[in-house]
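A single protein chain has been omitted; all remaining protein chains appear in their positions.
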Amino acid sequence: MDYTIKIGGEAGQGIQTIGDTLARVFSRTGCYVFSHQDYESRIRGGHNFYQIRLSDKPLSASKDSVDIIVALDRDSVTHHERELKEHGRIIYDSSALRLKYDKPSFLDIPFADLAVQSGGDRIMVNTAATGAVLGMLGMELSHFLDIIGETFRKKGDEVVLANKNVALAGYEHAVKNCTRCSFSVIAGAASKPKMLIGGVEAIGLGAVASGCKFYSAYPMTPSTGIMNYLAAKEKEYGIVVEQAEDEIAAINMTVGASFAGVRSMTGTSGGGFALMVEGLSLAAMTETPVVIAVGQRPGPATGFPTRTEQGELQFLISAGHGEFPRIIFAPGTPRQAFSLTNRAFDLAEKYQIPVFILFDTYLADSQWTLDGLDASRVLYMDYRLRGDAFKQVADYKRHAFTESGISILGVPGDAEHLVVTDSDEHDEEGHIVEDAATRVKMVQKRLDKKLPLIKREIASPFVYGDHKPAVIITGWGSTYGVMKEAVDELSKSRSIAMLHYSELFPFPHTERFDYVRFLQNAKQTICIENNATGQFSRLMRAETGYAFTTHIHKFDGRPFTVETLVGEINGHLGKL
Amino acid sequence: MDYTIKIGGEAGQGIQTIGDTLARVFSRTGCYVFSHQDYESRIRGGHNFYQIRLSDKPLSASKDSVDIIVALDRDSVTHHERELKEHGRIIYDSSALRLKYDKPSFLDIPFADLAVQSGGDRIMVNTAATGAVLGMLGMELSHFLDIIGETFRKKGDEVVLANKNVALAGYEHAVKNCTRCSFSVIAGAASKPKMLIGGVEAIGLGAVASGCKFYSAYPMTPSTGIMNYLAAKEKEYGIVVEQAEDEIAAINMTVGASFAGVRSMTGTSGGGFALMVEGLSLAAMTETPVVIAVGQRPGPATGFPTRTEQGELQFLISAGHGEFPRIIFAPGTPRQAFSLTNRAFDLAEKYQIPVFILFDTYLADSQWTLDGLDASRVLYMDYRLRGDAFKQVADYKRHAFTESGISILGVPGDAEHLVVTDSDEHDEEGHIVEDAATRVKMVQKRLDKKLPLIKREIASPFVYGDHKPAVIITGWGSTYGVMKEAVDELSKSRSIAMLHYSELFPFPHTERFDYVRFLQNAKQTICIENNATGQFSRLMRAETGYAFTTHIHKFDGRPFTVETLVGEINGHLGKL
Amino acid sequence: MVTLENYKGQVPAWCPGCGNFPILKSFKEVMVELGIEPHQFTVVSGIGQAAKLPHYTKCNTFNGLHGRTLPVATGIRLANHEMPVIIVTGDGDCYGEGGNHLMAAMRRNINVKLFVHDNQIYGLTKGQPSPTTGEGMVTKNMPFGVITEQFNPMALAVALDCSFAARGFAGDPDHLKSLMKEAINHKGFSLIDILQPCVTYNKVNTYDWYRQRVYHLESDYDPEDRKAAFSKALEWGKRIPIGVIYRNHRPTFEERLPMIAGKPLVHQAFDLTKIQTAFKGFY
Partner (left out) sequence: MVTLENYKGQVPAWCPGCGNFPILKSFKEVMVELGIEPHQFTVVSGIGQAAKLPHYTKCNTFNGLHGRTLPVATGIRLANHEMPVIIVTGDGDCYGEGGNHLMAAMRRNINVKLFVHDNQIYGLTKGQPSPTTGEGMVTKNMPFGVITEQFNPMALAVALDCSFAARGFAGDPDHLKSLMKEAINHKGFSLIDILQPCVTYNKVNTYDWYRQRVYHLESDYDPEDRKAAFSKALEWGKRIPIGVIYRNHRPTFEERLPMIAGKPLVHQAFDLTKIQTAFKGFY
C-alpha cells in the first residue's frame, strides 16, 4: 500500500488543518506517513498544497503521482489533475468552486451543505472533507473523532458534537458515492500508533531534551517553528523564550545567558544569520557555548521566503571574522534533527564553541512517522563548574591554558572566583592584552588544541545500498530521504549506493571509514545538492582533493521528489 | 646604502610626526623609503614604534636590524637596543628619560633644552629630534625646513621660525657630537623627489581616481584612513562622505546611493564587515554595484584592534546568504592598492556585483616610495544608462534577461522608464515572484552567465625569481614585499621563486599561466600566510586540488620581517 | 496628465479586508492629485506585508531588506536630492529591526517621507508581537502575553526633534490623504504612523477598536509647540489623536551639505584630469 493525498487551496482555507489531521489519523492507525508542504509568502489567497503519503512500509519522501486530490480551489485542479494516478480521484465542492467537472475521476461532495445539514456550520467544511477522505480510504472514523474531541475541547461540547456529526456526514457521503473507489488502507505489521513529527519540532524537542533553558530569536521563516515550539514548553520545562529586537540582539542575548550559566540557543534563517555573524565571532573569542539553528531558504537576500534550498553551507563554514573552530550538523530526518540537536548542546558546552544545526524549509515542514524516540539515548552532562564545586577550586582563571585547550566554564556568582572574559585578545584571566606571546598561546588554545579533539567527535557519513557500488550518489542534509528512496528504486536495475553527510564540519576523518577511497572505487559519483553552485562538492575538494564526476543541482526553490531525482540520475547514467 | 631608523615612545609623544617627517624628507631627497608602524590600542602611554628604512635601491619591507633608534621612552631602549647594528646609535634625551646610558652607542641629546635655548618651546622636542637624525645622516636640512614651513604655515610665521631654529639646533648638535657617526645618505641614480604613499591612502586615492562619489562607513581600524582621506577631498572632487550610525547602515546607504546612480563605496574591518554581510547579499540580489574595502586585523571579535593579520579571506569568499558572484582583490603594495581599487570600481559597475579590496593593518600603515602614478592608465567608463541615452531606449526592464546576464543599469528619474528592484526573487521588471521558472532563469542570469565573463577579467598571479625554481614561496596580499625581499636574499644561494596572488577570487584561470603545473614542477612549495589556518592554501585546494608541501604561518598580530621570513624558509628547506 | 491608470500595479496578495488596501488607494490618489508621475519619485520599502506596496502600484522601487529602508533611502537622497523618496514600511520593519536607523534619520533630518503601516503586529510572519503591540496580547511565541511596554513612535519623534510627525488611520482615507500630501510637501524628514487593522492576526486593534478611539486633533492644536506635542504624543488609550502631532522647520541634511549645494551628486560630471592635484599631495 502506498497512497498519496494532496490537499490544494488558497492560503487561509485551512488545507494545513486537513493535512495535519489526516496525517495524525494515519499515524495513529499505525501507518507510515510522509508529508510536505508548498506555500507562498502570503497569508490569504494564492495557491498552496499539502501532500501526504501513507504506507505500511517506512517512507522518507514525496512522490509526484497522487491518489486523492482534495481541491478547495480551481488551481488545485488545473495545477495537479495531471498528477493523478489511473484510479485517482479528485474531490471538490462544486458550490464552492462554482464549477462542475464531469469526468469519472471527479467526485463532487457538497462539503458546505453537508456541514450545515448535519447541524454544523459552513466553517466546518474542512471537517467534512477530512471525513470524506477517510471514507474514500475505507478507514474507521474513530481516530478522527478523538482528534476532534482533543482539538475542540476548549470550545465546548456543542462544537465538538457538531464537528463529529459533520465528520460523519462527510465520511458516509464518500462511502456511499465513491463507488468506484478502490483504496484500502492496511496499517502494516506492528500497527501500533506511531510518532508523527516535523523537522522543526524535532529541533525544538531536541533542545528541550538537552536542557536548553534560554532561546532568543527574531521571527524568520523557516525557523519560527522552533521558537513557537519552545514557547509552548516554557512553563513546563523552565525555558525563557525571548523575541529579540533584531538578530544581533538574539545572538548576543544567547551568548549572555550562556555566560551566566544556562544552555542557550538561537535560531534564524540565512538572512537573519547574516546579522549574527559578528556575534558568532564573539562567542568563539569568549569561548561561550552557543547552539545556532539556521534554516535555509532560497537567497540571495529575501529570496523566496517560504521555499527551500541548501544554500548556506559554505557561508556557515567561513562565517565570522577571525579564525576559530565550529561544528556544523545538517540533519536529514526529524530523528537526526532531534539527536543532532542534542549532540549540538553537548559538544557546544564540552568544547565551549558554537555549534550549528543547518536545516532547510523542506525538512522543517515535512513530517515523518517514527517508532518513537528513546529518552535513555539522550546525552546530558553538565560541563559547567557550579555552586559548591566551584567554591572548592583553589584558584580560577576563565581562560586558563590547559593540555586540551579547554578551560573550565565557571558560573559567575556561584563562588568568590571572578569569571572574566573579553572580545579583545586576553590573558588566562580574561583581561585585555597586547603582547605577541599571549596571543600565540591563546590561538593555540582556542584553535590548534581543540580542533583535533573536536574532529574526533564527528561521525562518518552514512552509507546505504550496494557495498561495491558502480554508482554512488552523495548528498547532505534534507536530501537524505529522497536519495534513499531513489537508491531503493535504482538498485532494482543497478549497482548503486548513497553516501549521506549529516555531520559536515569539521569534515569527517577518513580513518574510521575511507569514503574517499569508497568514492574513487566507483565508476560514477554524483553529488546531489539543492543549490546552484555545489557547495558540498567544493567542501569535499577543499578537504580531500576529491572531485565528483557528476553533479545534480536544483535551485528553483522546490525540493527533489523521488521520480524527478531518479529521472535525473538515470539521465546522467545514460551518458556513461 | 640601506639604513633603518626606529622612533620609539609612548602613544601621544609624537613618534608619528617624527616618522612621517623623516620619511617625507627622504622621499623628497629621492631616496627609496619603506616605513611601517607598531602601536597599541590606546591614545596615550604604552610603547609604540615607527620604523623607516631608506636606500638608493627600491624597498618593499622592513628589516629587523636598526641603524638609528630615537628613544623617546625607556622601553625604546629595553625593547630595541638588541636590534642595533654594530655601528648603530641610540639618541635620547636623558632629562626626558630621567636616565643616563653611558655606552658608546648612546648619544644623549638634550632635545628639550635645545628647543628652549634656540627660542622654541618644549613641545618642539620632536622638531629637534628630527633635525638631529638628519644631522647624523649627514643630509641637508632644506627639505625639512620646507616641510616645517608647510606644516606650520597656518600657525603663523613665529611658530614656523621657532621650529626652523629648533630643527637647526638639533641638526647642528648631532653633527657636532655624533663624531663616530659613519652614515652617509646617497639618493641614488635618478634622485628626483619620489611619491610617498601608504596603503590606506592609496585605496582612497584609487577611489577618487575612479569617480567614487559616495562613501559611507562607520569608523574602524584599520579602515578609518580611507574615510579620512576621502573626507579631505569631499569638496574638491564632489564626494559625499557620511559616517553611518552603524555598519549595517553604511552598506545599505552605499547600495542606495549606487542604485540612485553614483559610484559608491564602503570600508570597514572584519568585525564591521560581519555586520554588512546581509547588505552584501542585498547588493547581489538587486545587482547593485558596490565596492567594499575590508581591512583585516587579528580576530576573532575585537581581537587586536591595531595589529595585523590575513584572517578574512575565507570569510569574504563565502560571506552572504544565498549564492552570487563577487570579486576579491588583495593588493600587495600601495601601487596595487591604487590600481586594484580602480579596477574594483570598473568591474563592480560592469558586472553589477560587489567587489572587495581586502587589505590589512600592515599594508594600510606602511608607506612606500613610488616613481609616480600614471593617470593615463586609470580606467574610467560609465556603464550606467543616463539622461537622454536612457530616455531614448524604447522600453526598459531593470533585470532583463540577456546573453551576458548583464541588464542595463538605468538611473532612476532620468527617463520615464521605471527602475524597479527587489530583494525578493523577482521578474525582469524587478517585481516579486513565486514561480520556479523565473527563479531558475534569474539564478542563471545572476550567476551562471556572469561568472565565466568575470573569471576572464582576473589576472594571473605574479611570478618573481628563478624560472625553473626548485622552491616556490606562495602568498597573497600584504606579504608581497617581504616575500620579494626574501627571494632576493635567498636566490643568492638557491633556485627559488615567489608566486603572489593579488587577484584572488574568482580564482585565476590556469589557461594563460598554469600555476598549478608551475607548482607541481617545484621540489618544495611553501605557502606563506599571516594567519593560523592557511586560508589561501585551502582556497588553492578547493579550486585546483593542489596541496602545498609546506606552510609558514604567523598569527601573533605582527607582520613578517625579511630576516624572520628568510630564517623560517631556510628552516624548512633545511628539512629537505 | 497623470491618472490612476498610471498607478496600476500587480494584484495585491493581501488578505481581503486588510487595512493596507485603503492605504494603497490613498497613496495612488495622492500621487495623482499632486500630479506626480511614477518615474519622478522612488519608493523604498522593506520586508513585510506593507512593504509589498510598491509592487501593487507603479514607481521607481527599491524593495530592500527587512528593517533597512532608511539607510537605503538616505543613500538615494544623498546621491540625488532632487528625487523625492517615500518609504513604505511596517511597524516591525521600521520600529523593530530598523530602530537604530529611525533615530539616526530623525536626527539627520534627511528629507524622506516615512509611511509606516502600523498594524501593531508582524503580519507576514504570521503574528508575532511588534514594538507597537499592546501589552498582554497573546501570540504563539508569547503564550503569557506581551510584557514589553508598547512603543510610542510619536513620543520618540518629539524627543528626537523629528521634523514632521503625524498619525493617520487607514479607516479615515480622506484625512490620511491630506496627511500624506502635507508630509510630501513638508521640507524635512516626515513620519506618518498609519494605524492599519490586520484582520487576520490582530484581533484586538480592529477597525472598530480604532474607530471608537481616534479623533482629529483640535483645530487650535499647535504642532510646533514641542512640549505640548509631547503631552499629545502620550495620548493613547480611550482616545487616540490623529493628525500632525509635531512639526518644526529645521534645515534638512541635504541643504547643509556643501558638496551638493550646486547640483545633485548624480548630475555632477567626473573629471579625471583633476586627479593630478591629488597625486601631488603625496610628494
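Labels for the chains are A, B and C, by order of writing; each one numbers its residues from 1.
By definition in this document, a contact is a pair of C-beta atoms (placed from the backbone, for glycine too) under 8 Å apart; a residue touches a chain by one contact, two chains touch by 3 or more.
None of these values were measured; they are calculated from a predicted model.
Remark: the absent chain touches shown chains A, B, C in the intact complex. When the full complex is taken into account, the listed residue touching the unshown chain is C:L257, out of C:V2, C:L34, C:L217 or C:L257. When the omitted chain is restored, the residue from C:V11, C:I147 or C:A269 that touches it is C:I147. Of the listed positions C:K52, C:R77 or C:R108, the one in contact with the omitted chain in the full complex is C:R108.
Screening A:E242, A:D346 or A:E503 against the full complex identifies A:E242 as the residue touching the chain left out. As for the chain not pictured, it touches subunit B at residues 12, 40-46, 218-221, 224, 227-228, 231-232, 234-235, 241, 243, 245-246, 271, 301-302, 305. Considering the complete assembly, subunit A touches the hidden chain via residues 27-28, 193-197, 201, 205, 208-209, 211, 213-214, 216, 233-240, 242, 244-246, 248-250, 252-262, 264, 278-279, 282, 286, 372-373, 375, 378, 380, 382, 411-413, 415-424, 430-432. Panel shows subunit C; residues 97-100, 103-104, 107-109, 131, 144, 147-152, 155-156, 158-161, 226-227, 230-231, 233-234, 250, 253, 256-258 of it touch the chain omitted from the view.
The working rule: only the chains that are shown with their structure count from here on.
Just to note, of A-C and B-C, the chains joined by more C-beta pairs in contact are B-C. The greatest centre-to-centre gap from subunit C, using C-alpha centroids, is found for B. The centroid of the Cα atoms in subunit A and the matching centroid in subunit C are 37 Å apart. Annotation: 41 Å between the Cα-based centres of subunit B and subunit C. Touching of two or more other chains is recorded for residues 248, 278, 282, 286, 422-424 of subunit B. Across the assembly, subunit C contributes 47, 65 as residues in contact with two or more other chains.
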